[in-house]
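One protein chain omitted, others in place.
Note that the chains take the letters A and B in the order they are written out, and that residue 1 is the start of every chain.
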């Protein structure tokens, strides 16, 4: 598969997209689990986006109507959230067909009911599906290296499989992002917050593959910077927010590692 | 409108009220959104108050009965919370008519359903309404500089509009508090936690206008102190809690800026 962007080029694109988030302050509505809500909101605020989190049925369509991107995270899988997801996607389908949304199918490898629900959501056309390898397998995907690209083409979506390297593909283009820090796995909701950052990037960049790369590169680089200053997970959780807040083009250029 | 207190006088009153919170450990029951719960609880604990957060219908009246102040925050606007609010206010109206309560009508500018509900709550006599300028407009208030005082007189409440300057008025007295730090806007639930701190102050000071001033001055000064030590939002979120925990009379006297 053709590598279409050199790392330094992607670093610059990430810097551009971060700058646009800061200047445009996109509104990201997050239907997300209660564990992740506060951390996700703080990461979005540090990046310059405006989070909202309601799942109330009376008002979610209003919030989605005034938002620029939507996050659908399955980490809290209660009936009220499932209905809220349906209302939010209905609002997009009827009124804002071009509004980007990201599906984060948390822990579907632990729960058949959740995996079934996630497969239904993929049929409704998420812009991006961000998940880990076990969750990707729970969607019925094969384990070979071409599976993400096939899945992306079949479902007309971006697949972002995060892990030691983050794989991002739209079926044609593919990157493996080597940035990040092991401590990111020891902070709850880091993946969820990363999916929210993808939403913020999608809100300011029409090329969803580039936007997804930008968000994951920025978060990975922020993780590396933070781990150097705070080598344990408690303080690291705050430092990565600060590293994202202070992220600049020079740091992205010096650190981006993409193949 | 008459300025009834010099800044140094208000600084001393704030120091007195903070000391009373520490020594009396008032119980503040918070019906608040799930994003804000943990941060609000930690800010209250740092100030010396005892938070509780249940919204369970079987027990909320018991919690309110043994509390010293109540926070009603609309940031999570689900049916269960609306019913809990009704039960909590019912418990106050029937059994503890003098117990102070604060209304924080989060994001009513984004949701007509929420704004309608908030207007109903104002009819039930909140001691203080704390909100931002957009939320104040969503209550149907005019935009002129006399609107807060008119609203306060009409509804027999304190209006606290937080922003670059915090306006606090009971219809007769009015302050503009210039303390604070821009980073406060980048920490989710900062406003919600501020409303909870107003509750703690109301629990130990019968003059609700002074109590509201004290809480907002203390939080603003804590924000300034924290921003000097932690210039990015991740660490700042912890530092402002610590600055409030360590707040002393000298710091309040040196930094309080009220006109």
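The rule is simple: contacts are C-beta pairs under 8 Å (C-beta built on N, C-alpha and C of every residue); 3 or more make two chains touch, one makes a residue touch a chain.
Please read these numbers as outputs of a predicted model, since none were measured by experiment.
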Touch assignment to the omitted chain, from A:38, A:55 or A:99, lands on A:38
The listed residue (B:63, B:101, B:136 or B:151) that touches the chain absent from the view is B:63
Answer key for B:19, B:53 or B:137 versus the chain not shown reads B:53
Contact with the hidden chain, among B:19, B:45, B:113 or B:176, goes to B:45
Even though one chain is not shown, subunit B touches it at residues 34, 37-38, 41-42, 45-46, 51-56, 58-59, 62-63, 66, 80, 237-242, 245-246
Omitted-chain footprint on subunit A covers residues 33-36, 38-39, 75-79, 107, 110-114, 185-189, 232-235, 237-238
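Note that in this section only the chains that are shown with their structure count from here on.
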Per the C-alpha means, the centres of subunit A and subunit B lie apart by a whole-Å value of 34
